[in-house]
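A selection of the complex's chains, in situ.
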């Protein structure tokens, strides 16, 4: 038995069990999925390629695949829905896969999501024209590579928690996401905290936990 | 006029205006303080040494100094109080100054704070014996240097948002906080987001914004 | 003659000669193996792919291949057995290949091995529930990627030497194992020493040398 699986958590919070597929063989992913499904929980896999999804489908015909997000999901029970909106904002087009990992995860965890893509600071008017989307949200996930400036600008414009996701998008002196990571950690705007480079899943997890605090009855 | 000061924000949210004193001359700090006080807001200064505080006292006799936190504060109006608790947890004794920056900031912003210091993972029983403190909180700030493992352990034990603050405590291969920073960014536990090395203030700011979401009427 | 081979050592200590296969051509590996076998010693190869193993089998039909460990081994003589147990512990599922390199090496060197996999700090109860395995060992090898916190937690729980192996498992700000490496070097727990990233073999070698010290008659 190669993975100790904890089925209790999802029961308690109504969110799917999560498998991080990168670096696991397809067989391992399928076996972990099979095991997790037994307890009736929802299950999702991140960083999953199409081939992995197809193998999962063999044991879970209802599984869905979210291609740009590289996520597969098997729903077995209803997820508790939050009312607060999580906004997912990107600087560029190339940041979308990471943003989708965040957005789909947030949705699978029960949160309504508003997407606002390609509003990076090189053309600040695109952001300013869409402030309503951002202001309607309870938490904002900002996904940006290169100089990662968008997190600071958004952080300066709103009074809500901003979860910043640096991406590895760029080349040369971006050093695989280091430039955006450092920029976001040094944000001069209040209310910005940071997760790992390209970690859309982690951002959604944080955003979901924050969002729940605003729900009535929590 | 060397600093453009925005007095509106504090009116709206009832929290103090903040001056980051490091790298500013005492004269600059005093002048900015004087200007800010005019609008009736509360004012606080971080990274302030005793000398700066004494100069500030000359224009604001009621100013208080929080020594381990290196914060001075001038209160002119009542702060709106939150009900949710912010827990501030440290791995070691040497992390306390950063933790105090976080704790005092959180208090000045209107949050009740629970401190739990010196419960690092080298003696995990100290943490486990104090889980009640952590579980009573709505948001947890984890302050740790060296290997920064405490953030992951706490993140794995609770379902609340964890704001992790790496500190520069350590030597050699900690590279001035890099080891704790990277560890926290790579946390295998869900719900952990990270602010800059030694940034107690920033962590409190994020925690405060999150905490407010849980307040009735927000 | 492209490699100076020292056959004396194994005679003296009854452990296999070792070939590090990465960066060597299959022909080189086979020729070194052939040469080493002449003196009657046991021989093993690390970082060996299946193709290399198959070529080795042609000259050593009894050769065995340990797939997850990527090790081949040819046994020609009995290995001196130790009584003390070496525990091999991993944080996650993805750390298993490195752990198996350590575990199989330790076994081929004559040590009984206890494996405890996927007990990382995100779910600390999994570790605490299995303390007996760890306490039964004379030396503990901890294998962990990402934030590498497991080494500190284990180091804090036991009074035995802990050999920590950072792995390159993770992405983004783990910088190919740097995060776990730095975390382990900065461990706040006593008794933790560190080998190179992904160096399961090296950890087993150290653990074996330590383990022998506890054997009667040494």
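Every chain is named by a letter (A, B and C) in the order it is written, and numbering of its residues begins at 1.
Please note the rule applied: a contact is a pair of C-beta atoms (placed from the backbone, for glycine too) under 8 Å apart; a residue touches a chain by one contact, two chains touch by 3 or more.
Computed from a predicted structure; not experimentally measured.
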Total identical subunits in the assembly as filed, 3 in place: 8
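Keep this in mind: only the chains that are shown with their structure count from here on.
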Cα superposition of subunit B on its sequence copy subunit C - rotation in ° rounded to nearest 5: 180
Centroid spacing, where centroids are CA-atom means, of subunit A and subunit C in whole angstrom: 36
Centre distance in Å when subunit B and subunit C are each reduced to the mean of their C-alpha atoms: 43
Centroid distance [mean C-alpha coordinates] between subunit B and subunit A, Å: 26
Multi-partner residues of subunit C (each touching 2 or more other chains): 123, 172-174
Residue numbers on subunit C that touch subunit B, as the complex places them: 91-92, 120-124, 146-149, 151-153, 155-157, 170, 172-175, 178-180, 182-190
Residues of subunit A that touch subunit B when the two form their complex: 12-13, 84, 138, 159-161, 163, 181, 185-186, 190-197, 202-203, 205-206, 209-211, 213-214, 218
Complex interface listing, subunit A residues touching subunit C: 2-4, 6, 20, 22-24, 28, 32, 166, 168, 176-177, 181, 196-199
